[in-house]
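Before any comments, here is the structure.
Only one protein chain is missing from this complex, and each of the others stays in its spot.
Read from first to last, the chains carry the letters A and B; within each, the first residue is number 1.
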Amino acid sequence: MNYQPSLPEHNDNVSHQHPVREFIILVSGVLAIVFMGYWALGLFVDVAVDYLSPEQEAQLQTKINIDWDWGEDVMPETQAKLQSLVDSLQPCVPLPYPITVNLVRPSENPDMINALAFPGGKMVVFAGLLDAVQSTNGLMFILAHELGHFKNRDHLRALGRGIVLSILTLLIFGGDSDFLAATINQRTANYSQSRESQADQTALNALQCHFGHVGGATELFESLQSQEGESDLGFAHYFSTHPELQQRIDNLQRLAQERGYSQDKTQELMQH
Amino acid sequence: MFVSNIEEIPGKTITTCYGIVSGSTVRAKHLGRDIFASVKNIFGGELKGYTELLGESRDEALDRMKSQAQQLGANAIVNVRFSTSSVAAGAAEIYVYGTAVTVE
Partner (left out) sequence: MDSLTIFLILLALGFVFGKLAEGRHYRSILAREEMLLRLPATSCKKPMGKTLPVGHAELVHGHVVISVDYFKQLLASLRNFFGGTIQSYETLLDRARREAVLRLKESCPTANEILNLRIETSSISKGNSGDRVGSVEVLAYGTAIYYREVSSQHSGL
């Protein structure tokens, strides 16, 4: 028996595909599955939310009690006035549960112009909004817009989608809480454009029902639009998920025309 | 290619020896099969998915070993041994090695 020393020319025990290529293929596969899962579950949430009866919705609202720390109660009197404004809108936007208004001024961004609808019938109004609107009608439109989110159950949809998203991120990142919290916070007040314009529509109807005209409906959007170039006090952030301002104004005006809503003089904003 | 796990290929004479050749593979089944297997684990019985997985892995490892032997110019592999290990959880890892020889 002879010994013939030799080595194989190429290595058959390893694949010669480039790892980066494999990585890209696998990651895009995972992302595709995740997006499909998110889309399907989101659709399921939408359907489930539509099937809820008003009683179930009211019951659900009382069970969810989110207690976020938005800073100190800065203006209790103004908050009470806002509450009465919201209550006066109730006959026009009927809801099976009470809405409580929280007026907040976040310390890190005191001039933020925003209002949010949270599960549990909690409406959060940022103090910056009161400085940005000129008339009661303009303010009422924003409040009615948030009531519209409640009426359309958008906050429940957002909550459901938030839960779906957190479960998915939990599955992928294995309970990476930092990342999770960031995504959930981002998602809670994040509605799609169609949801926003639907809420705008509800708000326009509520304004007509309450005042008998829709003057001041586009007031905030117009003033934001004129300010937009001058500074960026966080409007860009708030309106990133909202339809383009001009588009929103156009939609509202077209809708008002279609329904024959008139635009009368607006009321002076009460002092706060 | 003759392959055996004894010292020789019966009926043939070994003329040249080339040294050790080996083939290895690490393979896994997709998540669905893993989940199914863990459910099946409750009731017991054959885990068909994993049987298949090990079979495929073994075939591939053997092919790789044979290809290596061919590159050396051998026409048989004697004293072949299989070994397994678990580097990745849920994956089958098969290693097969033997001595590449020429027989006549």
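Things worth noting here:
What we mean here is this: a contact is a pair of C-beta atoms (placed from the backbone, for glycine too) under 8 Å apart; a residue touches a chain by one contact, two chains touch by 3 or more.
The structure displayed is predicted, hence computed values, not measured ones.
On the side of chain B, the interface with the absent chain consists of residues 7, 17, 19-20, 22, 24-31, 33, 60, 78-81, 83-91, 93, 95, 97-99, using the contact rule stated above. Within the complete assembly, residues 1-3, 5-7, 11, 13-15, 17, 19-20, 22-23, 26-27, 29-30, 173-174, 176, 178-179, 182 of chain A touch the chain that is not shown.
FYI, only the chains that are shown with their structure count from here on.
Look at where the CA atoms of chain A average out and do the same for chain B: the two points lie 57 Å apart. Contact residues of chain A toward chain B in the complex are 1-10, 12-13. Touching chain A in their complex are the following residues of chain B: 14-19, 21-25, 64, 67-68, 71-73, 101.
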